Structures are given as C-alpha cells and as structure tokens.
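Handing you this structure, nothing more for now.
All protein chains of the complex are present and in place, except for one that has been dropped.
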Amino acid sequence: MLNAIGLQGIGVRRFIDERLPPLRDQRAVVIVNICGTTVHEYAELARILSDAPGVAALELNISCPNIKEGGITFGCSLQGAHDVVAAVRRATPLPVIPKLTPNVTDVASFARAAEEAGADAVSLVNTFLAMAIDVETRRPRLSNVFGGLSGPAIRPIAVRMVYECRQAVRIPIMGMGGIMTADDVVEFLIAGADAVQVGTANFVDPFIWPKLLDGLTAYLARHGHGAVRDIVGTVEIPDRSATTAPQRIST
Amino acid sequence: MLNAIGLQGIGVRRFIDERLPPLRDQRAVVIVNICGTTVHEYAELARILSDAPGVAALELNISCPNIKEGGITFGCSLQGAHDVVAAVRRATPLPVIPKLTPNVTDVASFARAAEEAGADAVSLVNTFLAMAIDVETRRPRLSNVFGGLSGPAIRPIAVRMVYECRQAVRIPIMGMGGIMTADDVVEFLIAGADAVQVGTANFVDPFIWPKLLDGLTAYLARHGHGAVRDIVGTVEIPDRSATTAPQRIST
Amino acid sequence: MCTLGCLAGQPLKSLETAARIVAADCPDCQLPGSIKGSQAILRGMPADVDALVLSNDRLSEAYNVVKLAAPAIAAAVRPGQFVMVREDHAGAPLLRRPFSVFEILRDAAGEPTGFSLLNKQVGVVTRALYALEPGAHLQCLGPLGQPFSVAAPSGAAWMVAGGVGLAPFATLAEALRAQGTPATLFYGGRSVRDLYYAGWFERLGVRVVLATEDGSRGEAGLITAPLQRELAALPAATELMIHACGPTGMMRAVAQLAQALGRSTEVSLEPVMGCGLGGCYSCVVPVRTGPQAAASQLVRSCLHGPVFPGDRVVWNELAPAH
Partner (left out) sequence: MCTLGCLAGQPLKSLETAARIVAADCPDCQLPGSIKGSQAILRGMPADVDALVLSNDRLSEAYNVVKLAAPAIAAAVRPGQFVMVREDHAGAPLLRRPFSVFEILRDAAGEPTGFSLLNKQVGVVTRALYALEPGAHLQCLGPLGQPFSVAAPSGAAWMVAGGVGLAPFATLAEALRAQGTPATLFYGGRSVRDLYYAGWFERLGVRVVLATEDGSRGEAGLITAPLQRELAALPAATELMIHACGPTGMMRAVAQLAQALGRSTEVSLEPVMGCGLGGCYSCVVPVRTGPQAAASQLVRSCLHGPVFPGDRVVWNELAPAH
C-alpha cells in the first residue's frame, strides 16, 4: 500500500492529556513515536514526554517520507541522524529508539551512527518513497505526488536490512515491513530482530494480532523453544561447499 | 521474485560468434548488456563489441547485486559510475546506456553523473538487494544469502525513481521494474520513460509481449495519440489548491 | 496514534516470551490492541465474514447487484452503515474497499440471512465485483460507521440519491416505512441507464421523483431542481430530514439548498478508505466543531461518518468547486 497520510498527531500536550491516561489505566507499555523539524524540536518533545507518567520509550521518526521539512532529512544524512539521537539522548532518561529509513544506500551505517549517539535500540524500516500514476487521468494517485510504500511488497528488502543491521550493531532491533503472517514474524526474528512491529496488515485484517500471536507461539512450541529470544538472529548462513543443490530463485 | 542468478553470459567472444549472427539475420536491434569488474574491463568489452556488426547499443550493468566484485560497487558510488561511463564513452562510438541501481539514497544524482560522463541514455531500475529466510530450515532461501527483488512489488518505487530522473536529466530514460500490464507500461511512460523493458513478467506469462503491445496500442488510440512519445513525461502534477478531495492512500 | 501496534510493546531488553507480549486498547481507533497471552479480547468488533456469493445480477455495462450470505452482518447493520470488502485473487489490491449495505436478504421467517451490494465499476475491485460468479466468496468486514438517524414518525423523510449513491437508501427506506414515516426518494442520474430499483422503492411505498441529465427518464436536468421546488413548497411546519448520497457536488448543493431554507440534512460521504476502522487516517474530512462554528477539524469518516450533518461539512476544503 501507498500512503501519504502525513502525521496526524494531535500534538504532544493533547496526547498527554487525552490519550495517555486511558492507556495508563490499562497498564499499557506505551512507546511514543515523535517527529520534529529541528534537532531542538525533537529534544523538546522528548523532554516534555519524559515528564509524563506512563511513557515507556521514545521512537524517533527520522524517516517519514511524507513530511518535507525534518523527518527524512535527518534520516538520510549520517550526521543528521547522529545529531538528533545525541540531542534526544541528552534530553531524556527514557529509552531512545530512532527509526531508520530504507531509502539509503547503506542502512547499517545509520544503525551504527545511532548506536554511537547513544540509542538504546533501532527500529526499521519505515516506508519506501514511491509513486503511482492513474493512467486515465495522468495524475499521481496520491494528491501529495509521492507516498510511502509499505506492506508485503517491501518485506524481502526489510528483512535484508534487519540482517545487515544485526551484523553492524549490538543494540536491540525492532524489525518491520510487510509482516502479514506468523511466519513473517519468525523470519524477522531469525534475521536478527529482537521484536517486531506490524502496520499495514492491521488495515487488511483487524484480527491479525491473535493470529500472529497464536502462530508465533505454535512455531516456538513446534521447534522446542521457550522464548522468542531463542530464535533471534539464528539464521544459518550455509557453508558454500556443503550446500545441497543451489537455489537461485524464490517466489 | 527474488533472484541470485548471477551473470550467466557465455563470454563476449562466444556471444559475437554464436548469438549475434542469427539475431543479425532477423534484423533485430540488439542492445548488449555488459558487466565488468574493473573500469578497464568495461572499456575493453565495449571496444570488442563496437567492432562486431549488429550491435545497436551497449547497456552498462553497474548495478547487479549478484556480483560481489564490480557491478554494484560502481553503481553505488557517484565517482565510480562517472568513471565507468566516461571510460566506455571513450572506447566506443555506440550509444552508451548505464543501468542504475535503486539501492541508493538519491538515484537522480547518478543519472546526472551518467549524463555528465557522456551517457546517451540511462536505464533504471535494476533489482533491489533483498533476502528471504525459510523459517523451517532457518536458512536463506537463496544459496547466495542475498538476491535481487524484481516484479510488481517494486513498481511504485521504480516509477518514483524514473520520475525523479526525468526531472534531473535530458537524455532518454529506459524505465523498468515490475511491469506486468499495458497500464504499467503507460505508467512508466507518463512518469518520464522514453522506453521500457520487461523482465520478470516474461517468466510468469510468456505471452506477455503481444498483450502489452496490444494494450499500449489501444491506450494510445483511445486517448487520441499517434505515437508513444506523445505521452512520455506527461504526468500532471496537480495544483494543490485546485484539487478535488485529497487522496492519501492507494492500493 | 496507534496506526501501528507493536507486537512487543514493552521495554525491549525484557522481551522474553510470546506469551508475555501485552499491548493495549488505545481509545483512538477500532483496531483491537488488547491481546492478553494468545487470548484476544475482541468484544465489540465488527464481524469478518467470508461471504458466499449467491447471485450476481448485471443491471447494465457498469452496474450490478451482488447477493451475499452473511447473517451476522445482516442482523447487525443499520441504515447507512457499510462493509469493507476484500476480493481474493492474485494481483488483487491489498486494501479492502468500502461498500454500503444495499438490500437486507431474509429467509421465509423474515430472519436476516445476508445482504446485497449495489456496485458500479470504476476501478480494479469494482471491476472484479462486476465479474463475480455465484459460488465465489467475498471477505466482508462490518457493519461499520455511523448510521443515518431515522426521522421521527411525525415528520417526513426525503432521500436524495445520485447514481450508485442509491445504495444506502434501501435499508433506510425500510426503516422509515417500518415506523410509518412518509418517505420520498429524489433519484438522479446521467441517463436512464444510471437509474435502477425505482420500482423496488415504489413497491415499499416510497414516493419516487426521477431526473436524468439527458431527459431519458423523469425530469430533464439535475435532481436538485425538483428537490428545490418541493422544498420551497413544503409547509414550514412539516418536520423534515433530508438524507443525501451521491457525487460530492450534488451533496454539497443539497446541503446548501436545505440550509438556506433552515432544513436539516445528513450526507453520506465517500472518501477513499484504507481500513474502515479508524487506523489509517486516509479518510479524514474537514468538519466544523459546531453548526455555526468557524473552526474546523479533520475527522475520520469511517468512525465519525460516513454520515454527517450537511451543515457541518466544510465543503470548500473537501472538494473545492472548479
């Protein structure tokens, strides 16, 4: 799916006043995704949220393709990413989780920059910058011209990026991008994600959560594992010489 | 689809001796895709092919994700891309068409580098570096670990890149990535491609060519156009204020 | 804010077992967040029915009516509500599409057994719905959204439909007739080829006024012309609610006509919807915070609509006139 939703947040003050209390009442673990247009703004948001009870961690959206100013400009420059993370790091005692964009040549270098700047974890991937045109009207399908591509189409690229980042950093990774089934969850975990997020699949099937959870539990039981962490990063890279017939194509 | 086919070429000498003659007999217009591991090798291949009658143009694969040495290393560095194109430019009077990789932050800058180095056109996109894991065996699905993602999944990203390059350079663009239907062909043309290529769709439906061609011809007729060039780059970017209800999501 | 749920919504370093994963119901949308162990608490969720296609009646080159077996949705739906439909074929788009529930199907005992869709071909999914064969299945999630308010028996209710905008009025007409509210359908289209089911409404006891732009059926011109005449002629004392569904320009004209004469309207908007559950924010529309208020805000029409008071919609921002 292609989206140009932009950020429909209600503002940090209203979020703290209206949304946080009922979540707190349910004892939910809330990770707040924040986006700013300047380093200062990110730090300021982090400071405000640190004082609000019930926030477990901050995810820094430095990768939203739908916001011209800010967001992606930090996500596509190593220095920018480092600066934002470092500033937020200084501003808050909460865990800081920058969210990386896949629209770069070498995502692992961004994970490394985030780790060096003091991030507690990284999330990846945000959406791919994309475009679709209605051939009858010849107009872009999205009023915004560009949008972010998410969903199953991007999964093999996202899995590759999680694997690359796993080789590059020691901090935990939240993997995402196109998860639709429990097998997809397992694929990200095996590639090196410590946890996963699911976006688009919710829109297609609002009952996706129990399906993923039951499937993940069944997979772990079937393979004799007691915990998710037992399979994190366990992809086996086969020794070239000992392989069976080489597979050169898939799907 | 995900592939790690590598380059199965039979070598330039055998190509010239065995493959070219029957193509020449059919008066085919042959564009030869070449790949080397050094700038010198690209230039040498170009020189050899320039002397072979029946070659119409050279496409430089500087973007194959399945060849460790060469290929992609030129495709991911602006200087490398410039050097290869410039060297081949000096080595041949044939039209030179570097093929760009989508695995970069700013594909338009590569198109610009290619144009400055004397390219006659650019092709884009090659495949996206990707990975899939078999969750039962925990091994990468491809023996090669990584492969190139092609097919309909990548189309919205490829269309965006063609549009971006169209804004950046004056030389013709060959667009590709996930074309499955005649509407997809039209979408690339409208985005700014002067011509298109079709890869993966052939494997799914070997009868795709007449379908695409009939569909394209019908589209042009239905919209009152006599030639493909009439629709190239004709995407209408709507004026924000005059728009109808904004569309924020697609597919 | 929960466009995403996080499967591991807890401090990352303590992520241990799948069974410990706990998320939360965020009050912001209808997507379920609460997952305790693997026992999902999904009370209050709409039904997701793999509905059998009973028949597909092609009315014309563009329009068709698909009858579906789906008792759970048919029993729960109220006039104006919709379903999110997913068509399951290779190459089918990922996202569902919104459709009004058209007729309620009932068995001999009058129990709801399913419903139909009135479909008009405009793109990929509507083309697939046109091509459906009996025996196929269609995944339908619903009922969703805010229904029309059914006017009090004392007053009158007018329905104004343009083309496929007729769809939500079959259930509304039945509800109005059930409580004895006199109902009129103003129904317009380009030509007679865009008008269907007029007889169905007449048999139910609904007065039907027709107009076509090419004059091929009923009055020549826009349906707003007879509407305006009748509105002007209606005694001020007669309570009236006008419901409109159709092209945005038509709904806007109806809302403005009515407002000028102090009449209430409800319009059923049709923005592109990605999820139907409040999760994706694709369907936001600008509405005034109060009837006279200058301030407006963007609200999700899948949750807070698709039915809105006509005088709350900020028509200029929704779809500026050309």
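The letters A, B and C name the chains in turn, as written, and every chain counts its residues from 1.
The criterion applied here is as follows: a residue touches a chain if its C-beta (ideal position, glycine included) is under 8 Å from a C-beta of that chain, and two chains touch if they have at least 3 such contacts.
It should be emphasised that the depicted structure is a prediction, and the values quoted were computed from it without experimental measurement.
Enquirer: With the full complex in mind, choose from B:Thr105, B:Gln197 or B:Thr251 the residue touching the hidden chain.
Expert: B:Gln197
Enquirer: Tell me which of B:Ala43, B:Leu58, B:Ala81 or B:Met174 is the one touching the absent chain.
Expert: For the chain that is not drawn, the touching residue is B:Met174.
Enquirer: Which candidate, B:Met161, B:Leu216, B:Val235 or B:Ile249, sits in contact with the chain we can't see?
Expert: Once the missing chain is taken into account, the touching residue is B:Leu216.
Enquirer: For subunit C, which residues touch the unseen chain?
Expert: 86-90, 92, 135
Enquirer: Residue-wise, where is subunit B in contact with the chain that is not depicted?
Expert: Interface residues of subunit B facing the absent chain: 1, 3, 5, 8-10, 15, 19, 22-23, 26-33, 56-57, 95, 97, 120-121, 151-152, 172, 174, 176, 185, 194-200, 202-207, 209-210, 212-214, 216-217, 220, 226-229.
Enquirer: Go through subunit A and note every residue touching the omitted chain.
Expert: Missing-chain contacts on subunit A: residues 152, 180, 241-245, 247-251.
Simple rule for what comes next: only the chains that are shown with their structure count from here on.
Enquirer: For the protein chains shown, what form does their contact graph take: line, ring, star, complete or other?
Expert: Contact pattern: complete, every chain touching every other.
Enquirer: Of all the chains, which has the CA centre nearest the overall CA centre?
Expert: A
Enquirer: Relative to subunit B, which chain's C-alpha centre is the most remote?
Expert: The most remote chain is C.
Enquirer: Take the average of all CA coordinates in subunit B, do the same for subunit C, and state the distance between these two points in whole angstrom.
Expert: 44
Enquirer: On a C-alpha centroid basis, what's the spacing between subunit A and subunit C, in Å?
Expert: Centre separation, subunit A to subunit C: 34 Å.
Enquirer: Quick check: what residues of subunit B touch more than one other chain, meaning two or more?
Expert: 152, 243, 247-251
Enquirer: Enumerate the residues of subunit C that touch no fewer than two other chains.
Expert: Where subunit C meets two or more other chains at a single residue, that happens at 94-95, 274, 280-282, 284.
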